[in-house]
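One protein chain is absent from this view; the other protein chains keep their places.
Labels run A and B following the written order; every chain starts at residue 1.
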Amino acid sequence: MSAAAPAAAAQAAIAAPDAARDFRIAFAIMTALLIAAPFVVYPVFLMQALCFALFACAFNLLIGYVGLLSFGHAMFMGFAGYIAAHLAKVGSIDFTLPLIGVGPHWRFGPLPPLVAIAAGVVCSALLGLLVGALAIRRQGIYFAMITLALAQMVYFFCLQAPFTHGEDGIQSVPRGKLLGIDLSVDLSMYFFVLAIFLTGFLLIYRIIHSPFGEVLKAIRENEARAVSLGYSVDRYKLAAFVLSAALSGLAGATKSLAMQNASLTDVHWSMSGEVVLMTLIGGLGTIFGPVVGAFVIIAMLQYLSPFGQWVTIMQGVIFVVCVLAFRRGVIGELAAVWRKSL
Amino acid sequence: MFGIPTQALFSQLLLGLINGSFYAMLSLGLAVIFGMLNIVNFAHGALYMMGAFVAWFLLNWFGVNYWGALVLAPLVVGALGVVIERTMLQRLAGLDHLYGLLLTFGLALIIQGGFQNVYGSSGQPYAIPPQLTGGQNLGFMFLPNYRAWVVVFSLTVCLATWFAIEKTSLGAKLRAATENPTLVRAFGINVPLMITLTYGFGVALAGLAGVLSAPINQVRPLMGADLIIVVFSVVVIGGMGSIMVSIVTGFALGICEGLTKVFYPEASNIVIFVIMAVVLLIKPAGLFGRAA
Partner (left out) sequence: MRLTTATAIAALTLGAFGAQAQDKTVKIGNLNDMSSLYADIGGPGSTLAAQMAAEDSGLVAKGWKIEVIGGDHQNKPDVGGSIARQWYDVDNVDLIVDTPNSGVALAVSQITKDKNRVFLNSGAASSDLTGKACSPNTIHWTYDTYALANTTGKAVVKAGGDSWFFLTSDYAFGHALERDTEAVVLASGGKVAGKVRHPLNTPDFSSFLLQAQTSKAKIIGLANAGGDTTNSIKQASEFGIASGGQQLAALLLFVNDVHALGLNVAQGLTFTESFYWDLNEQTRGFSDRFAKRSKGGAKPSMVQAGTYSAVLHYLKALEALGGNPKDGAKVVAKMKEMPTDDPIFGKGTIRQDGRKIHPVYLFEVKKPAESKGPWDYYKLKATVPADEAFRPMKDGGCPLVKG
């Protein structure tokens, strides 16, 4: 998204000395709000919003800082959700191959929540490695189309694979216990989800501000120059892709435990579109933008749902308006007004 | 052959050809639009759906039959395309191509959501025109007349488009404008108008495919949404290089899908995506594409 990027980069340059302090203030405000929120707002809604916020941040790592538009990110979130839900509820691994009908099959029973989530993250990272290796062979628009098509393939896999239970999804996933705390209480689960979100969020912040992150931004600004400087651009892209996939998987795995189900909704292309929208409305390439975007979109889905498909229409309108007139997003505009890097 | 009854083989091949004709018509439109506007038109599936709905409106509100719809619906959809291009897409000139994708994705959501609001997500029936009901028992397979018509008609449309673009003087100007708009403008040709009309023509093709599809797939708000993703992979496989490539790839992949339904039906949904992955491994620029 090279068009928006230079503006943001220029912004960052102006505000650079204060950037770390600004971040700390903004982060403290966000954390305080999120700690207070479940005592005012329905915690299940907040958990959902936090998972999507992490998902959007992971997606933003790719589009905002490497300039790669993945239109199939739902595959990582949804697939990790299935893996975590399956392991937390059933706990078996079955590699029986279709057509031949043989393969290893282990049963070990339901796993604790952290292990199930970790397994989900590992699987989405592996999936990210496969998809990324294919998709980075093409650039720009083709990259978007390829990720979309591969995500659709994962969708059909999830529709037909036995362990996902197709249309029915995996229901009544147990949240389990963590350090003796019963997570089936919504409030306990909320703070567990919040801890995961904050960890993921800080990790993304660290990645962006590491030397690795600086190379990613160099690739976004001018890929040819990065190549001529001797960076093996494809490796950096792939590493970023895998990181983004793994973090999306973290969001999806956590969500499937928090919402106690894993379903086709989370691997569907419309979910891939939704995360693009969250990031776009919040501000591409801003740190807090995806979080704001996720809360806006999830609140919209929640509170406008009585109006049926008007929600879809509104999402479409927001897309059009953002692209035509509002390419910096909410946080991007605020950052420009306040001359801060957010 | 391999214990598969010939009837099943030929019948599934026919169904594959029908899907192939939709792939061909849609990827053709995408390729024409991409050539001129450098935009991947995500709204293509939604406009295909609109073609079907316009046919349905024409029948149920105005009593215009299938044959009338076959002419009118593409014109209506094409006109809408012209409006979209003039009011929105033009303003994206000079921006990253990805914004075009996002904008048209938003448009697709608006169009689909609008129809879903009114018609829900299940289909409205659209009857096969009386001249084409019934079918022929060919001995080795049963051939429904309407489905035979779809294959013949869409092949004709595809070839006519190819002829118009590759073999006529208008087509030559179009191709020249794609290569070098500034130079063509210097010859006194109105390039912006040409771009607008190209977009209108591309989406009109999608609308036409929608009318053809209505009696087979019913008229449903989401009928284009899943199809467009398959068409994207068709485009990735072939590369958006030329008209003929789009046509051939479209039909060929439809046939591949049909064959998969005979030999391993469980994989028929994903076979095109698998082919895409293999092509990317072997020839990243697409089977017929030039390196980007």
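The rule is short, and it goes like this: contacts are C-beta pairs under 8 Å (C-beta built on N, C-alpha and C of every residue); 3 or more make two chains touch, one makes a residue touch a chain.
Treat the numbers as computed from the prediction; the structure is a model and nothing was measured.
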item	value
From A:233, A:264 or A:280, residue that would touch the chain that is not displayed	A:264
Selected residue (touches chain absent from view) among B:41, B:116 or B:233	B:116
Subunit A residues touching the omitted chain (full complex)	42, 44, 159, 166-169, 171-172, 259-261, 263-266, 305-309
Positions on subunit B where the hidden chain makes contact	5, 7-8, 11-12, 15, 116, 120-123, 125, 128, 133, 135, 137, 142, 144, 146-147, 216-218, 220, 223, 261, 265, 268
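Note that only the chains that are shown with their structure count from here on.
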item	value
Distance from the mean Cα position of subunit B to that of subunit A, given in whole angstrom	32
Interface residues, subunit A side, partner subunit B - complex	1-3, 69, 71, 98-99, 134-135, 137-142, 144-146, 148-150, 152-153, 156-157, 159-160, 269, 273, 276, 280, 308-313, 315-320, 322-324, 327
In the complex, subunit B residues that touch subunit A	40, 88, 91-92, 95-99, 101-103, 105-114, 116-117, 225-226, 229-230, 232-233, 235-236, 264, 266, 269-270, 273-274, 276-277, 280-281, 284-285, 292
